[in-house]
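The complex appears here without one of its protein chains, the remainder shown in place.
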Amino acid sequence: MSRSGFKELAIAACLAILAGFVPLVFNNYWLSISVTAMMYIALCTSWVMFSGPTHYISLASGAFFGIGGYLVATGMSDYQMSFWLMAGISALVATILAGLIGAATLRLSGVYFVIFTLGLAEMIRNLVSWVQNNFLGSRGLYVLTDFTEAHIYWMLLVLAAAAYFLGWYINRSRLGFALRIIGNDETVARHVGINTATAKIVLFMTTGFFGALVGAVIAPRYSYIEPNQVFSPELSFMVVIMALLGGAGRLWGPIVGVIPFTLVWEYVSLQFPNQTTMFIGLIFLLIVFVLPNGIVGRLEQVAVKIRQGGH
Amino acid sequence: MDILVSGLLLAGTYALMALGLNLQYGVARIMNLANGEMLVLGALAAFWLYINAQVSPLLTVVMVGPIAFIGNWLIYRFLLVPLVKRSKNQGQLEVDSILATFGMSFFIVGIMVSIEGGFFAYKYLSETISILGSTSSLNRLAAFLLAVVIGGSLYLWLNRTRTGVAVRAVSVSTEAAGLVGIDVPKMSALAFALGGAVTSMGGSLISTFYTLDASVGVIFTMKALIIVIMGGVGDVRGTIVAAIILGIVETAVATLVDPGLTLASAYFIFLLILLFRPQGLFGRRTA
């Protein structure tokens, strides 16, 4: 088990290095798609770390991502702070927020958690608009940096790799084992001595941390930011879809889900711009009814069948 | 006083949509996150028929009921029953039904956008009236009264008829209800369909005084969920009280602070409930 774990890590490292060359070989159009894909890989990987083992569907990605983008924008625009400092602060804020949300909801059943995260991005958007309109003055924010698209891509790659490595490390730790037990049977988990609430909250906080950092890193891409446009409920759903499409049972599932989805999405939103919402709905239904364990789960099923056929 | 009156009038339709959701979750055990879209569909029907055929929304309400009933029955029968059958435990069903109803909600939004991409704005019975010394509009009052009639009939049906009692029995315990000879799958389908119908009727009513658009459903889903949790799953009386609380608090925040903060105020209530009474206002802690 431990050897195959290192093999997996080695493969991931090779892939990450290969991915590092993308900006050098792709033209601007493909690089821009790659940035989007890398953004989702980072978000989905951190999502799977928490939601994969626990089966708690988090729709908070949009909120954390928004915190990253908004704090970077407002800090740089209104207070002349450096990008790096604001990125760090936003990660801290999102981590704390995730901890508070976790403390309020993760002690209870999973449904409360899903419901709480469902409207979260929208609610924070409302709050931010209100604060912005009444106290800070309503106007757009500028994120002016020297970062090129390639820089953003590399930063996202580093984040994705970091999330993957952390996930890999946690999977092999006592915390990861605890989460697998919680995902199986929470009552048993408590009765073998696991502090289930703490384990879940800690993991959820890492999701918040990465969500905000991704939001912060991608902010310079848009240079002009409407305070409330970064809190996008839709993003939360995209993360869930891509992660589940790939398969939440494996840490590398998102990579398998994000790449084809981003390409198809690009095509659909160009060809059928008015049908994108319906398309998302159909993919959700496809996942539930046809691919309940994602593409990875289906591949593994096929692999098992082939192996059994060989005997 | 203004706040109390308009809060209460708003609460009527909130109660209706939350009752619908509560039937679906409490009896059929389906956490229907497309509930808000059912409401918006009802609103769209009222808007579209009024604009294009001058059909009175109050008449639409009557038509929407049976149509939504059949539609939701079909959804339950063909989309959700397979999930119920394949799930090994309640947790699995919860995750599956959440994802499936997300899918439905996006799909329905997609359809609605292609019918009407803008706001469902129309004027119907918008004369101002005075209730207990505070001004309101006739459409709000009419919607409230109809909501009371619909909610009241639902209550009587659940408590006074054989089928209604059977539905409530399923909500208390699926297994026990099955043991005393209640056709649980049939009652679940009935409850789900009825829940959808009630929610859609609420949507037609709310559209007379509240401007909606195709994508606003999720906000109503949130509010309905908060009401159901606050009132307690399967508890009609709790749902109504919770709807009144939410209606009044929201109206108060909208009037006194900022209309953009109604969702935030709903969240605030939600947070209080989660921290202090996660079992619902009247629920008993069952561990």
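Letters A and B mark the chains in the order given here, with residues in each chain numbered from 1 onward.
The definition used in the following text is that contacts are C-beta pairs under 8 Å (C-beta built on N, C-alpha and C of every residue); 3 or more make two chains touch, one makes a residue touch a chain.
Just so it is clear, contacts and distances are computed from a predicted model.
**Q** For the chain that is missing from this picture, which UniProt protein name fits: "Heme exporter protein B", "Glycine dehydrogenase", "ABC transporter ATP-binding protein" or "3-oxoacyl-ACP synthase"?
**A** So, among "Heme exporter protein B", "Glycine dehydrogenase", "ABC transporter ATP-binding protein" or "3-oxoacyl-ACP synthase", the name matching the hidden chain's UniProt entry is "ABC transporter ATP-binding protein".
**Q** Using the document's definition of touch, tell me which of A:Asn134, A:Thr148 or A:Asn184 contacts the absent chain.
**A** A:Asn184
**Q** What residue numbers in chain A mark contact with the hidden partner chain?
**A** Touching the chain left out of view, chain A contributes residues 174, 177-178, 180-181, 183-185, 187-196.
Going forward, only the chains that are shown with their structure count from here on.
**Q** Approximately how many whole Å separate the CA-defined centres of chain A and chain B?
**A** 31
**Q** Could you please specify the touching residues of chain A with respect to chain B in the complex?
**A** Of all residues in chain A, those touching chain B are 55, 57, 104-105, 108, 110-112, 114-116, 118-119, 122-123, 126-127, 129-130, 133-134, 233, 237, 240, 244, 274-285, 287-289, 292.
**Q** Would you mind writing out the residues of chain B in touch with chain A in their complex?
**A** 31, 33, 79, 82-83, 91, 94-96, 98-100, 102-111, 113-114, 215, 218-219, 221-222, 225-226, 229, 258, 260-261, 263-264, 266-267, 270-271, 274-275, 278
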